[in-house]
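Note that one protein chain is taken out, while the other chains of the complex remain in position.
Note that the chains are named A, B and C in the order they appear, and that numbering of residues resets to 1 at the start of each chain.
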Amino acid sequence: MTTPTSTPAVPRTGIWLIGARGSVATTVVAGCAAVAGGLQPAIGMVTLTPHFAGSGLPDLGSLVFGGHDVVSCPLPKRAEQLAARGVLPYDLPQVVRNELAAADAEIRAGGPVMDDLSQDDELISRFADDIASFRTRNNLVRCVVVNVASTEPAPREGDERLPASSLYAAAALRAGAAYANFTPSTGLHHPALTGPYDVPVAGRDGKTGQTLLRSVLGPMFAQRALTVRSWSGTNLLGGGDGAALADPDAAAAKNAGKARVLADTLGATPEGVVHIDDVPSMGDWKTAWDHIAFEGFLGARMVLQTTWQGCDSALAAPLVLDLVRLLARAHEVGLTGPLPELGFYFKDPDPRAPASLSEQYVALLGLAEQLRAEHT
Amino acid sequence: MTTPTSTPAVPRTGIWLIGARGSVATTVVAGCAAVAGGLQPAIGMVTLTPHFAGSGLPDLGSLVFGGHDVVSCPLPKRAEQLAARGVLPYDLPQVVRNELAAADAEIRAGGPVMDDLSQDDELISRFADDIASFRTRNNLVRCVVVNVASTEPAPREGDERLPASSLYAAAALRAGAAYANFTPSTGLHHPALTGPYDVPVAGRDGKTGQTLLRSVLGPMFAQRALTVRSWSGTNLLGGGDGAALADPDAAAAKNAGKARVLADTLGATPEGVVHIDDVPSMGDWKTAWDHIAFEGFLGARMVLQTTWQGCDSALAAPLVLDLVRLLARAHEVGLTGPLPELGFYFKDPDPRAPASLSEQYVALLGLAEQLRAEHT
Amino acid sequence: MTTPTSTPAVPRTGIWLIGARGSVATTVVAGCAAVAGGLQPAIGMVTLTPHFAGSGLPDLGSLVFGGHDVVSCPLPKRAEQLAARGVLPYDLPQVVRNELAAADAEIRAGGPVMDDLSQDDELISRFADDIASFRTRNNLVRCVVVNVASTEPAPREGDERLPASSLYAAAALRAGAAYANFTPSTGLHHPALTGPYDVPVAGRDGKTGQTLLRSVLGPMFAQRALTVRSWSGTNLLGGGDGAALADPDAAAAKNAGKARVLADTLGATPEGVVHIDDVPSMGDWKTAWDHIAFEGFLGARMVLQTTWQGCDSALAAPLVLDLVRLLARAHEVGLTGPLPELGFYFKDPDPRAPASLSEQYVALLGLAEQLRAEHT
Partner (left out) sequence: MTTPTSTPAVPRTGIWLIGARGSVATTVVAGCAAVAGGLQPAIGMVTLTPHFAGSGLPDLGSLVFGGHDVVSCPLPKRAEQLAARGVLPYDLPQVVRNELAAADAEIRAGGPVMDDLSQDDELISRFADDIASFRTRNNLVRCVVVNVASTEPAPREGDERLPASSLYAAAALRAGAAYANFTPSTGLHHPALTGPYDVPVAGRDGKTGQTLLRSVLGPMFAQRALTVRSWSGTNLLGGGDGAALADPDAAAAKNAGKARVLADTLGATPEGVVHIDDVPSMGDWKTAWDHIAFEGFLGARMVLQTTWQGCDSALAAPLVLDLVRLLARAHEVGLTGPLPELGFYFKDPDPRAPASLSEQYVALLGLAEQLRAEHT
């Protein structure tokens, strides 16, 4: 991640993380350094498979990190906490300490804090300035802003202020940065931010676990003409997201995404609800149980159950790195607006995206091909 | 299933079932009558979805059933047993009693029995004659032979006689009937029967449960670049197949199919074995537990478990009906040899078939299109 | 269930079921006849194990059934519905049709209906009269009233009327009948009905599935000194109880019982909640998933998951028959008030009952011994 002085510098791309000191962001920064340095294999990064060779995506080593957050615990310390809980390898925080510290130095105080009386526009400008100065200071060719903060409550009816996630999204647009919303928060899904956009954007709500499964199991039932009677799910998770999503308002957007994949792949919405439980002792680990009651020939009753036990940060981080590489390159070749080809990554993708994972994968490979064709 | 006399008769297609009094065959015959008569919805039949409209597949009402078996319990009685065990709807055996009796009247004694000293060729001829006279007697335009018998032991090395499943397969070829092997038995996978064939053929080993799941989960892990460390499975099943497959020799072919889908979709064979346990009290119901240990970003260890509880006959029967419709039509338009487009239905498909269910589904829809184009 | 005329009649005991046309009641009546007649083994009836020999419990053949209900579908018809759904054996409704019809003839209209303006005391009297005349008409030595109706909503604060379950409980007391509350409804747990009672009583909320498991798993963790961090549960159920318990008010009492067994056996209440989901397509079948995160030596994190798939009526009915036999005999020998020895059967037993199933079983065997000692 250093720039040689005697040869032309590799162009560097900025990654501006909203929630830059959270578990996902810490894993993104530490993991990027580890994989770029050859210390860890690139497990979970789709854009490092051979299908993306020659598509002109920026190297991991050329990424520069910064972001907004409201907490102050520095990244090296956060990484140690994650290692003690088994999320990061034992010795990684020490090995990539310099990279963590460098990213930490580029984190700015986020907001808005509860008692901030600034107008929305002032806040957007302040955040956009932070992004712009990050770009200038680091001599970056372009920036990608990614929201990886905790889920925010759904906006109350009649509330005229933009939710925080939308302020940051608007700041990205104002700063001319590509934007991805990896959370179920509002972001660009706000009447005030309907576009058109001058940059490529993607979202929302990263598809990391239960919904990933649903996006392959739903099509299986549909392709086999089996009738799904009910699809029930329970998620147990700790960490910040457990507490945030235990709030029914915050969970509403997330659950909408989970339901959509079923409706879209099955052609009908089955019985059953999804629960999201805050279980603090689970920490960064998430368990999702799904119970699917379906009918076969002559009405025979059958059941499929799945239990997914995953580490949310480890599932999210490589997808975030994929997204920033793809958006940076899309920006470079002049693509703008929502990219339906990135539906592979999201629970609630652009409406033009197909709903089944396999079709989304085909679309993603098509984007890789398109970006390759643009290569100069 | 009656032919009007004053208008040109609908051409009728014969379905010759090897194992014609087994649970799958009984469900095929009873279910075909129920769905053809509008008594039951066509759950699980892929060829009755709109994608296959206009492809010229024979109507269910035009199918005529017969077959070979070594047991003598008549089909109406078998159907009552299945209804008492919840496999068939309570009142179905009574409602379709005539159709069951008609099919039963077309069942011929199978073989070879242990002490039959006939030469293989004599047996093949006898079986082929049974099929040919079935066709003549019922004025059928063509026949499809499907093996739905219990799994046979793997052939012993040095045994020069053809296994029973291969004798029946050879008889189908000799009688000019299309052929599908829905079991893991040898069938056409014998050095003496390598083709080329004058009829369309398909096989082997119907993909009804655990492997169906694997054919969508394997690609999910691959597309997400997640490393599967181990994939372990246990199947509990009763019925005849439980006993047959508890024999390691018989299970070998089945397990080979299960392993192949993982190797083909993951690009490597993970640790882990598959057990098939005979649990007689499970009856026709099968439970399959899969445990998949995988690694994510930075080596994070995660686990997916699936439990599939299904009724084998109800899963198999609609696929058998799909296959006979597709093979009959393929035969009609002149296709010959193995059809890789039918890989959707099999654990161990033609080697040219893709391994993921979604690609197999695309190939199947392609066949529907091809058959539609041939329509006169 | 007939009384010989020339020899002294076997004393007959009346069973008055609140919710007498529900699934549980129908299974109780049909099953009692089937087991008494030797048509079915006595699976699930603890009082028919050898430990209860000589305790003087009334024979199943000496029980006479009646009850209150607000629906009118006759019992023989209800039994056929249950057989079609696999809850009762295929042919049982026909075989025990006479016994079902006899019980149905003893069912009286329950209440209170919404617009009934009668005072509580009038209703109690009317119900008590129904019970008393049932006893007289059938020449019964005593009666046991059991609530097996759907769960009622929790009483609203400030509502001065007795909930329906308490009206029936009061009617039982007024009629001098022993009483058991197999549901989570209020019953005798009302300030107006605190006792003392002249009859033996038992309750509340039959322990049939998830809580049964918890009452053996909780003690296991405690005895092994393992620390349970969280205990989360999801119940999927259809039928009437699914709809009733999806109402958070109705579920509150049930969940209190489930939580109590954990607190009592673990010595502390772990994290985690219990969900009860109404999934109509599950019908009479219930699935309960429990996820238990626990810590071992040196803080090692471990997990136990359980999935229980049961038929509620089949689980409840033999326990109801156990309870009426035990309460009838307890009444005969003069026991009065709550019997903590029956804690084995309840989620929310008398506070003096131990919480672990094994200790509850020991207490139950002690009661069997006590009743045996009273035998004359």
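The working rule: a residue touches a chain if its C-beta (ideal position, glycine included) is under 8 Å from a C-beta of that chain, and two chains touch if they have at least 3 such contacts.
Everything numeric here is computed off the predicted structure, so don't read it as measured data.
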{"item": "Chains in view touching the one left out", "value": "A, B, C"}
{"item": "Per the touch definition above, residue among B:Leu236, B:Leu298 or B:Leu327 touching the missing chain", "value": "B:Leu236"}
{"item": "Candidates C:Gln81, C:Thr227 or C:Gln370 - the one touching the absent chain", "value": "C:Thr227"}
{"item": "Residue of B:Ala101, B:Val273 or B:Ala373 in touch with the missing chain, whole complex considered", "value": "B:Val273"}
{"item": "Contacting the left-out chain in the complete assembly, out of B:Thr49, B:Gln81, B:Gln305 or B:Gln370", "value": "B:Gln305"}
{"item": "Hidden partner chain, residues of chain B it touches", "value": "229-230, 232, 234, 236, 271-273, 275, 277, 279-282, 287, 289, 291, 293, 303, 305, 307, 309"}
{"item": "Residues in chain A touching the chain absent from view", "value": "83-84, 86, 90, 307"}
{"item": "In chain C, positions touching the absent partner", "value": "27, 30-31, 34, 40-46, 48-49, 86-89, 92, 212-213, 216-217, 219-220, 223-227, 295-300, 302-311, 314-315, 317-318, 344, 356-359, 361"}
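Here is the rule we use: only the chains that are shown with their structure count from here on.
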{"item": "Gap in Å, rounded to a whole number, between the CA centres of chain C and chain B", "value": "47"}
{"item": "For chain A, residues that touch 2 or more chains besides their own", "value": "303, 305, 307, 309"}
